[in-house]
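All protein chains of the complex are present and in place, except for one that has been dropped.
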């Protein structure tokens, strides 16, 4: 299936979760902030949140700021 | 009949209009601003606006201000 | 003999020195600053400086200041 | 004879005065300020002041200033 | 003598607007208004006291000045709209100096209620001039809803402290799409001149004139100050510089090399 | 239109003195002097260049203005006295703006040499107006030796920074026995108005006018600013206050208890 | 060493909050944060660039500092709320520095959208610290909807201009019901000390430290400045007075009558 991550299409295996996706993308889950289809995903649910075909994800994190 | 003007009860003759009331109160219509039952009254209609028993009027005018 | 100290006449015994005078006046020599007839007296010479009749002395010291 | 005007040697005819010198130099006497051998020359005396060999003159005038 | 100020299509020759409050007498007010040369004067709207009907202030104003009613006394948008409607219905101009002031201590305006009332009154056809804290973002919103001018305060009303909030007023002037009229806190003609020099389109003065020892003379002084500042703005002020620059040649009588 | 300024017994109707330096052309200078309405204009004294004799600046000045020669270029009392004597002998007025400036970077005056030259020139019958840093103690000394006025600088010459040294100028004004003419650093009419409001007797302006995009218009702006400030001073300025004070009744349409 | 600051029931020993932006390197940032002694540091929230995943800034922060995420990049209430929710869901603290900035030139906040977002986020259980123009009326509204503190700007972000809007900040401090944290524009420790002396509860500094030649030393300087100002506030500052008052006896050696 295909999901969109930060505007880019990504192939995702069936059963892919937010957590496994982040790992595949080389993003330490630590401090990765995830929005799925416009809704924020609770960190505790990264592992339990299975992705679905067509999901749109935004992955963000803390950056330098004032 | 009785109307309330600036919070005070006033006797009013039948057929009393805003204009006649102002005259009776010694208020040159010039620059008297009139609100009847919460609605402003157009100056042109002071003469045509007949008062009714229980009307509440606010009569104001320009005062010194910055 | 008589000397003037800070504007006031003082009896002084023959052989009186600046040092003995200060003691008589109850002024610890420590930090007492002495001007004799318009000339400052060196601290080391307080003991050696014999007063003469008619001497005018100013006795000062450090006071609070900014 | 020779005089020095503003640091430059100038030939001067016998009987030359401050006034005639200024004319020769094309300087309207009006507002020309003249110092001769370190002393200011009164305007009234420009005509009467005969130059002597070796005189040092400074010729100045009002200039733009604040 | 200066270039005209245009607000809502109306040309004003004077860039000084004066208030009518705080004078010792109607005559003092009249003389000062005349001396100020202003064309717009502000008035408030208040209940008539039926027990002692004084003359109307408007009887004391010179010919040719236009009234600019304000909404003084309003703490909410609703109250301000009510006063504006009453003023217009009763024959006052449909220009309104919109002030919504919840705080009696500092007399600072409410940005949210002011914006709300401004949108409402513009929609009803008023020419709206809102009194605001110098806030460049609020200015943009007020311009967007159709205000004819914005009137930022220089410092609290009646304080005479001058341009204490100069920095944000400068930003407003830089980005203005409608005239900026500096209102409140100008205590001296030098303050008015400074406001005009930095690019304000006009100023409103009341206390500094009304409370002066000689209000008419002070009104004239402000007129001159406003004209001085506007003239200087158009004449191109020099840049401030850190260091000195001589006005006279440094040589003096010394020979120049 | 204002009350006259009196220096050394002479009445001056204008409280603005202008310099003649830094103009783009003699014509621009003349137009600005005319527009300024000033009666006194400063000039420096310099050597004539025999190789290129230009017209004298004095040929370009309007009728009726009086020259105030300065001692620009002097770093010592001796040099200043020399220039003053030469100017008077040559037919210039016996009024002298005394400036003794050892420092070419900041163009600040020398208090000791200035005092020395002032005493000398007063003794020789000159009417002496010394250019000084705002120094109230030096002011007293200059008054004591007979100076006709004192000319404290607002900020360095040509900086246009305004009254950066306002505090000591205020003290000078408070204790002045001869006129205080604020000189140097005034960059805008608001600065000139401010100086007059705090009690200065006159101001001298050069760079801010000469270097403006439109010198004649700026000269007029300064004339207005000076008049505004002087008028306000005489009309009684209000006191600055910490808090606000309403200009309009706070009641609005609400019933008054 | 000073009295603790309490925001939303949490005690903070340091009254200096620092930002993490604009440093030349993460190490420079870390050293400065350590030197500043601050307990709260602000971070923004941004998209990860999948093509170049850098280390997270949070890996460089010293132990024991708490993150204060901001909503930088939001031009509307909706965008700010979205960022706040995402940050909290992802495990960042539920404290949020709320900034809604429509204008990229002056970076001034939007009072209406900020108030709207503040009410929404407080309702969702966030501890909200809104960044605002110094506006005492807006302050009251933000307090009313339950903000934990208000963060008025001293001058535009990054300008280093200090307390250009001091007057309205003083009013905010006087009437504050929740802590006032002066944010943006503080360019020097003297500015921070001044803010604390006038009664601010804390200050936030970023550019002045990050862009200093030696950020860690400057961080220490600000820590000292904040402590100096707070200590002085509690020690009771003298009143400013117009005139002089001697610190030494005037008599000297003269006889006293």
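Observations
The chains carry the letters A, B, C, D, E, F and G, assigned in the order they are written, with residues numbered from 1 in each.
In the analysis below, a contact is a pair of C-beta atoms (placed from the backbone, for glycine too) under 8 Å apart; a residue touches a chain by one contact, two chains touch by 3 or more.
All of these numbers come straight from a predicted model, not from anything done at the bench.
Here the chain not displayed is in touch, across the complete complex, with A, C, F, G. When you scan G:37, G:111, G:179 or G:225 for touch with the missing chain, the hit is G:225.
Per the touch definition above, the residue from F:50, F:171, F:234 or F:250 contacting the chain not shown is F:171. Residues of chain A that touch the chain left out of the display are 6-7, 35, 58, 60, 63-66. Those residues of chain F that touch the chain absent from the view are 102-103, 105-106, 108-112, 115, 133, 135-138, 140-141, 155, 161, 164-168, 171, 175.
Remark: the residues of chain C touching the chain excluded from display are 5-6, 8, 25-28, 30-35, 40-43, 58-66.
Please note the rule applied: only the chains that are shown with their structure count from here on.
Between the contact lists of chain D and chain E, the overlap consists of F.
Distances between chain centres, each the mean of the C-alpha atoms, put A farthest from chain F. Two copies of one sequence, chain E and chain F, touch each other mainly through matching residues, since over half of the numbers at the interface are common to both. Averaging C-alpha coordinates per chain and comparing to chain G, the farthest chain turns out to be D. Annotation: 33 Å between the Cα-based centres of chain B and chain E. Spacing of chain A relative to chain C, judged by their CA centroids, is 93 angstrom.
In chain C, no position touches at least two other chains.
Shown for chain F are the residues in touch with two or more other chains, namely 19, 21-22, 42, 44-47, 49, 70, 72, 82, 86, 157, 206-207, 246-249, 253, 255. Those chain pairs judged to touch are A-G, B-E, B-F, C-G, D-E, D-F, E-F, E-G.
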